[in-house]
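Data first, discussion second: the structure below is written as structure tokens.
One chain of protein is taken out of this complex; the other chains stay put.
Which chain is which? They are A and B, in the order written, and residues in each are numbered from 1.
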Amino acid sequence: MPFVKRDTAIPSAAALSADEFAAHIAALGSRDPEARWRGARALAGRAEAVAPLAVALGVEANSRVREAIITALMRIGNAASVVALVPYLRSQDAGQRAAAIEALQALPREISPFLTALLADGDSDVRILATELARNLPAAEATRLLCGLLSVEAHPNVCAAAIDVLAEVGTDDAIPVLEQCGRRFASTPFLPFAAAKAIALISGEG
Amino acid sequence: MALPGTQGPRAVQVTREEVERFCDFLYRRTGMSFTEGKRYYIDRRLAERIAATGSTSFQSYFAILRSDAHDEIERVVNAFTVNETYFYREDHQLRCMTSNLLDEVIRGKRTGEPIRIWSIPCSTGEEPYSIAMWLMENWKQVDQYDIEIVGSDIDTRALDTATNGVYGDRSLMRLSRDLIDRYFAPAPPDGHRIDAGLRNSIRFTRANLIEVKDMAHYRDFDIVFCRNVLIYFDDSSRRIAAENLYDCLRPGGYICLGHSETMSRISPLFQVCRFSDAIVYQRPEVDHGQL
Partner (left out) sequence: MANSEQASYSPGPRRILIVDDSSLVRLYYRETLEKAGFATDQAINGIEAMEKVLAQPFDLVIVDVNMPRMDGFSFLRTLRRAAPEVATLPALMITTEAAEQGVGEARAGGANFYLVKPVSEADLLRHAAILTGAPP
């Protein structure tokens, strides 16, 4: 039989000493991407590492390492990690933006206090990303925030993004605002269709 | 359009768009993805969940699902993955292994370097034993290489069953009489025990996919079978598991997921590889710094 079984004992997992912690932080700044990868991974969930992880995220050029840093911050998942991640919604780098969005989507409670401001951001791309972040909020809160946006939003693509989220999470309260939005953009492509579909889904008429 | 198979005085009407909304949500939350061909299957499972939750409309059901009341998401995932394990489950991936993957794997092997295959989670052992049996039955070069098969799970009772190697009829249902005679001996009253040779050649270990430190001891695997478990994890746990699996693979090594799972929601670290029998994922041979 060609099957080989190796008996290697697995040592039990040790706690992270102060030295080890310092070594992982230092590894975040290594020139070797493999070392940075290992460092980021070892720091996942460690709240004391938020600041150095945030700094590392800002300069990381290797996309695999960047993913590991994002995971580490997601795993910490506290207000500080959200504060570290939010600036990347503005990044010119699509990969950084996508990674930040994914991480923040997993932290609905922590991102909630930031959303009103993000939904009113001067940059339409940031507003679009912010609507996505409302998706995992409780229905009533998401509806309130997105209707607030829709009633004043002038950029069609931001409206489209908000309508898409409302189609999934919107309550009946969203219907009048959606109708109004459909009327306001009656001569813009797609928006009347989207508003009508969202209303149909919310009211259960498919 | 009414759904088939629903019990009760009135079947809940679900439109095509609502089914899509359900699928989109499930995909975002769990990574499960279905082709058009699975439409009937989805319709039926959705109808079952609507009925099971006592929902009178898709809307009210969807609200339950979104809020994950009474662990509805886990119940849905359970409903969509056939939870029982048995020998030669999803054998198209085993076929892909012997028809395609191993050719690539041996290309990079030096003399004497073993082929390493990992089944995680291995549950009660059907999967790693199936891998071993399949290789012996279907791979012409099986005797030319040392093959290390490891089966790992977080559940130690399942591992005990695996090392014990006794299985009932349901587990063996996809095996021919011939295979059973060849690899098993009757274990009264109503079981079969897999041969000592196979039992002793698989290394069973306890490991937690999400524990970086656990997983640090597993390296240089050529093929990993990680089926129908990542869908149960939350977003950050899925990512950690994917990063762990990346490290456990050799560069160029392959991962096989469950039949309705896609890497798209799990991690961008792997490349898609389409073979005639299966879609599998590959750790890049070289890290160019861009995914």
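Everything below uses one rule, namely that a residue touches a chain if its C-beta (ideal position, glycine included) is under 8 Å from a C-beta of that chain, and two chains touch if they have at least 3 such contacts.
Bear in mind the structure is a predicted one, so any value in this text is a computation, not a measurement.
> Of A:E34, A:D121, A:E141 or A:D164, which residue touches the hidden chain?
Among A:E34, A:D121, A:E141 or A:D164, only A:D164 touches the chain that is not shown.
> Please output the residues of subunit A touching the missing chain, sorted low to high.
94-95, 98, 101-102, 125, 128, 132, 156-157, 160-161, 163-164, 167-168, 188-191, 193-194, 197-198
> At which residues does subunit B meet the chain that is not included here?
17, 20-21, 24, 27, 33, 36, 262-265, 268, 272, 274, 279, 291
In this section, only the chains that are shown with their structure count from here on.
> So how far apart, in whole Å, are subunit A and subunit B when each is placed at the average of its C-alpha atoms?
The mean C-alpha positions of subunit A and subunit B differ by 28 Å.
> Touching subunit A in the complex: which residues of subunit B?
Interface residues on the subunit B side: 13-18, 21, 24-25, 28, 57-59, 63, 66-67, 114, 132, 135-136, 142-149, 197-198, 200-203, 205, 211-214, 217, 234-236, 239-240, 243, 246, 267-269, 287, 289-291.
> Going by the contact rule at the top, pick out the subunit A residues touching subunit B in the complex.
Contacts found on subunit A: 1-8, 10, 13-14, 33, 41-42, 44, 61-64, 67-68, 70-71, 74-75, 77, 95, 102, 105-106, 135, 138-139, 167-169, 197, 200-202, 204, 206.
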